[in-house]
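Before we start, here is the structure in question, set down as structure tokens.
Of the protein chains in this complex, all but one are displayed in their positions.
After this line comes chain A, so read on.
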């Protein structure tokens, strides 16, 4: 078995300091990154205002931003993904090797790392973490993690060496060990029932901060861990975090979050709407937008639905959508117009902007060719049926209602009716799984790995197209070609080939007009000028271990 050592070289190559804005993939302002000459000050408490309360903090639920924001401070990961180069670097794992087929991974761990309860973060703990995330733990209701495919088992070789085995080649696993959902927690946390992991105080990690107090639904207080000394090598801060603590406070109302920042009651806030950005920057505060490096904010078709079964109709709707107008009318420069299925900073991105052109006359031609004729009320008809769609507003997506309403206006110009629905979560979830009820849905996933495309479109994963064999129980539609392309990508061990596989899958998705990419969804934060050195992981969750508060 020939082995490749990946770790060392990568680490030195990507030694660019995190502080110097190595994370500013789509940063619009750099004043939150510190200037290199200023010396960090130790002490102080950061008041961070969050839009929503955290839910269950079982690490695989870290995809939800309020959860990820907290988990990223209190847990460490096996590996570290450089937010700019997206390369994987050592962290708790000093180095690693894989076999040629990527079915076996061998990690060598740092020694001396402990969880905040004093127990060691050793091979046994890592093995238990990944066994849980890879297989789930039914006895404790702990579900599997979305990021692991084909996980089989682990093997503890020594206290500092652990191996993982997979049923099929799993090149995505290495990046999977760096994501927020793979945060390492102590054995005592994993011994708790899933139903008790919504209490932040039950989450024991090895990160630079520790949960010291929680007021459920309102506030989580973190305190610095003074003996922390195992940051990723590329971090500018190898010791304890500069801050003494962080208060995560929930404030759902946008205007109150911004007002609190501007009046000095808060230091850093998440979720700034595009229309509020000017108000923040004009008063000397900085707006920081972070790319989420995944599948763009899109409208995705359910091709089994008779109305969109014809590729001509899907292409017509794609060309009837003016994404430039959406971005210019509703958003700011922090929301780049989509030029592909994936964000332009994502791995495996391919520029498809010529295929995604706004062209209403082409759209009309396609609809005419598909047999949809304009009716007297301006809506196209065929065999007595109207070309009319319902789409559910997606609450996590920025200003989604406004976006969909604008799309509805654009589609109306070519004779297509789109009704935006704001249903309850239950109806929206069930209807979005039923292609007879919905012909299209809003989709978006953030993850800085090629696997994100599979996450979104593969039947066994999020099943964006509602193919048979997945979450949609009555589905009969299936596109073997697409699934083969996605399969090829996730099991491809040659990194260069993986990129081209991903590009092929993206191109095919747009050729078939399965999805209409709208824009690249950022995470937008705002902060006071004295907050220095805020870093972000690859999908835009803040990391405060290098953050410090200048005099103010």
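Everything that follows uses one rule, which is that a contact is a pair of C-beta atoms (placed from the backbone, for glycine too) under 8 Å apart; a residue touches a chain by one contact, two chains touch by 3 or more; residues count from 1.
Basically, contacts and distances are computed from a predicted model.
> Match the chain absent from this complex view to the correct UniProt protein name in "Menaquinol oxidoreductase", "ABC transporter permease", "Aspartyl/glutamyl-tRNA(Asn/Gln) amidotransferase subunit C" or "Bacterial cell division membrane protein".
So, among "Menaquinol oxidoreductase", "ABC transporter permease", "Aspartyl/glutamyl-tRNA(Asn/Gln) amidotransferase subunit C" or "Bacterial cell division membrane protein", the name matching the hidden chain's UniProt entry is "ABC transporter permease".
> One chain is left out of this view; which of A:99, A:131 or A:196 touches it in the full complex?
Only one of A:99, A:131 or A:196 touches the chain omitted from view, namely A:196.
> Identify the residue among A:41, A:156, A:187 or A:250 that touches the chain left out of the display.
A:250
> Considering the whole complex, not just the chains shown, which residues of chain A touch the missing one?
Answer for chain A: residues 47, 49, 55-58, 60-64, 67, 136, 138, 141, 143-146, 194-199, 215-218, 247, 249-253, 255-256, 259-260, 262-263, 265-266, 424-427, 429-433, 455, 460-462, 470-471, 473 touch the chain left out.
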